[in-house]
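The complex appears here minus one protein chain, its other protein chains still in place.
Note that the chains take the letters A and B in the order they are written out, and that residue 1 is the start of every chain.
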Amino acid sequence: MTIATPRPLSAVLAERWNRSTLLRHLSIAVVGLAGYYLLSISLDAFHDLQLAQISYTAIAAAGLTVLSGLSGQISLGHGALMAVGAYSTALLLEHQHWKLGLVLLASTAITAVVGAVIGLAAARLRGPYLAGATLALAVGLPSLANYHELRNVLGGANGLLVAPAPPPLSLGETFPVERWQAWICGLCLVITLVLLANLASSRIGRDMRLVREDEDAAALAGVHVARTQVFTFAISAAAAGLAGGLFAFVNQLASPGAFPLSLSLALLAAAVLGGLGSLAGAIYGSIIVTLLPTWSADVAQSAHLSRSVYANVPLVAYGVVLIGVMILFPSGLQGGVRWAGRWLWVTIRRPLARKDSH
Amino acid sequence: MSMSTRLRPAAAVAAGAALALVVSACSSSGSKGGGATGSTAGANKASAPGVTATTVTIGATDPLTGPAAPGYSEISPAAQAYFNYANANGGVYGRKVTLKYLDDAYNPAQTLTLTKQLVLQDKVFAMVGALGTPTHTKVVDFLNSERVPDLFVASGCSCWDQPSKHPYTFGWQPDYIVEGKILGQYISKTYPGKKVAYFYQDDDFGKDGVTGLDKYISQSLVVSRQSYEPGNTDVTAQVSAIARAKADVVALFTIPQYTALFKLTSLKLGFNPTMVVSNVGSDPLTLSGLLEAFAKQGGATVNGNQLIEGVVSDAYLSPLGDTSNSWIALFKKVRDQYAPNLPFDGNVLYGMATAYTFLQVLKAAGQNPTRQSIVDAVEKGGLTGPGLVPYRYSKDSHAGFIGVQIGTIKSGALAVTGTPLTTDNGSGPITPYTTAQQPAPANGIPAG
Partner (left out) sequence: MERFIDLTLAGVTSGAIYAAVALALVLIWRATRIVNFAQGGMLMITTFIGYTVIQHGGSYWLALAVAIVSGLVLGAVVERVLIRPVENRSPLSAVVVTFGLLVLLQGLAGMIFGGTPRSYPPAFSIIGFGNANHRLLFAPNDLWVVLVVVGVMAVLALVFRRTSIGLRMRAAAFAPEVARLLGVRVGRMLTLGWALAAGVGALAGVLVAPTTFVSPTAFDATLVYGFTAAVIGGLDSPPGAVVGGASLGLALSYVSGYLGSDLVPLGALVVLMVVLMVRPSGLFGAPAGRRV
């Protein structure tokens, strides 16, 4: 006869934790928000600016990592989608005087629609052909700002200025605007990550993975392949659109020169360096692509090198890091973190296990 | 799979982010201005951010890498070379001037980040010679709200001249409308009734130039207007349109690469118009360098210089070839000693002349300059220097040089002719300026 012993509370909680993804994600989000807040108030204004820039880069990289890692589609054009979000935000703020939250939501929606259109057009493209199409998009779409007929609206080569949005007076008169910007970006980042994480754990996420592995098997299993792919493209475009809107908000500009091809490639690098399919990886990758140029420029400055050497050190450093991390960390940095974490866990448990067995 | 985010990686992420930012915050240098008291040079005080008893730190953003870098990347190093010379010869009130220039690769978002770094973190006293219209227009509001002097912006946009809206921002070079007017008048006077075509860059530089040209060139004579996008070197379609229209004179508001490309495609079509080129794109040394390899292939025994012979342009500083000029001699000496790796071309001259102007106003700002006192010094006006024409600085105008002097390229150097001409960027007339250029000070440092 088995008597059901009352389970310890810890086991009940652990099981509840493992089963409810939403609870898990929300708790991590709260911890993340708290950590972000503490970080932002301990940094000075300029580093808050960098924190904000890392945050919106991470939003775009997270969308891209979902697209490429989960759904297996390649996009070299997410910089152009950020441009769509940035210009939408700039135009809405200038002409409509809506609140920032509504503007960001609208920009996200607009970019999602653009992404859906692109996803539809590119639905039959695979591999390098999709890469080529998105590459042409990355170069072609921002150049729309130069189009003669649209110059009055889009501002041409000079682009648009976004009026600064000062922090609410309740925070004090000398509250640095950069910290306020970092808060907004951090909040959007956490929300985006929670949504994407939930999406990935949901049935749609499973569908995406199925399509990535084998389209025919997925179709046989009842997954609507094209719809899933277009949907994923639209979601990742929405993330890029939000990132673009925040870009316009933080940098107070939207201009074609701010969205070169290298931005799209940097987003891809951030996603891949961090680990394809990993949201945490998107954060690591964004930190690297945002901070490395500034840091290497500082190092080069203090070394008093000749002009052409000093100016190119950040480029060389960037290339070396990209190549090095890709070669050394096959699954990206997140893979490396997991490996390190697992190694630590095993090393700690080994002496404990030995003790138990005596 | 990896989507179920567990606490461990998330914590690692947070720690990593914090660590990265804190490390970069600690390791970045910040020139702490305003802290040191006590003087080593008489009554020098640390009177403003970026100013100590012995140093003045200023900042600039330039395209040092990327497609916009050719030529422009020489300007700030040249300015620094001049500052080094001045520092070695006593400085201004004994203070040494350091220019911290950073690479924005002509990306406005990068310009904003770097400008905030220079102002908020490095606490520079002023921005001097920040370069580019699409880039600098994005930081003007920030600099003015932080009350940082934004001196001598390296761009010919007329937008720097807004004293009520941007009281801390000043231009330096003659703006493109001014230049266009003077070139336009020259064309209409020297080539009356001849067919004219425009070839211009499709941004404010080109369009402002065309605005100026149109004020003096009759519309009926303009047979073709072609614009190009910088970044795309295939301009065959545009140049061939001009060539087939058989223009006699072509006015070019182009950067040097596109001046050269125009010449090459014209050669291909056997088209040989008179070229009237903005000073932005007519530096003889740069053009010769770009056309050098074609000279040998030109069919005849031409050299690079011959391909640019007879090009009309303009100048607001003494021409480089005029070695008897005291300013050219001074700057050449500075460059030979402090920046031998830089070519002695128009960009280097530009950088050094801007640097000289800054030292002038720094001196005029008093022994213990503040940000307000240096702005007042510029607005006081009356500065004389290496220019062929005067500045327009006053309480009501923050524009720099008010005109140019026409010249023609002969034997690889620009030779100026006639008198310098001055005008405004509106409908004002063009008037000659007959005051002679002041010679350079004996020791090369502004007297005050």
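For the reader, a short list of remarks on this structure follows.
To be clear about the criterion, contacts are C-beta pairs under 8 Å (C-beta built on N, C-alpha and C of every residue); 3 or more make two chains touch, one makes a residue touch a chain.
All values reported here derive from a predicted model rather than from experimental measurement.
Note that of A:102, A:326 or A:344, the residue touching the chain absent from this view is A:326. Between the chain not shown and the residues A:90, A:141 or A:162, the one that touches is A:141.
Touch with the chain omitted from the figure is made, among A:246, A:263 or A:276, by A:276. Only one of B:257, B:357, B:405 or B:425 touches the absent chain when the whole complex is considered: B:257. Touch with the chain that is not drawn comes from one residue among B:153, B:277 or B:291, which is B:291. Contact between subunit B and the unshown chain involves residues 64-67, 69-71, 73, 202, 227-229, 231-238, 240-241, 244, 257, 260-261, 264, 267-270, 289-294, 296-299, 304, 343. What subunit A contributes to its contact with the hidden chain is residues 68, 74, 76, 121-122, 124-129, 131-133, 135-137, 139-141, 143-144, 146-148, 214, 216, 261-262, 265, 268-269, 272-273, 276, 308-309, 311-323, 326-327, 330.
Going forward, only the chains that are shown with their structure count from here on.
Put simply, the C-alpha centre of subunit A and that of subunit B have 37 angstrom between them. By the touch criterion stated above, subunit B contacts subunit A in their complex at residues 1-5, 7-14, 16-18, 20-22, 24-25, 27-29, 64-65, 69, 73, 77, 100, 102-103, 106-109, 112-113, 116-117, 120-121, 133-135, 137-138, 141-142, 145, 202-204, 229, 341-342. Subunit A makes touch with subunit B in their complex at residues 21, 24-25, 28, 31-32, 35-36, 39, 42-47, 49-51, 53-54, 70, 143, 146, 156-159, 161, 164, 178, 197, 200-201, 205, 209, 247, 251-253, 255, 257-258, 260, 275, 277-280, 283-284, 287, 291, 294-295, 297-298, 301-302, 306-307, 311-312, 314-315, 334, 337-338, 341.
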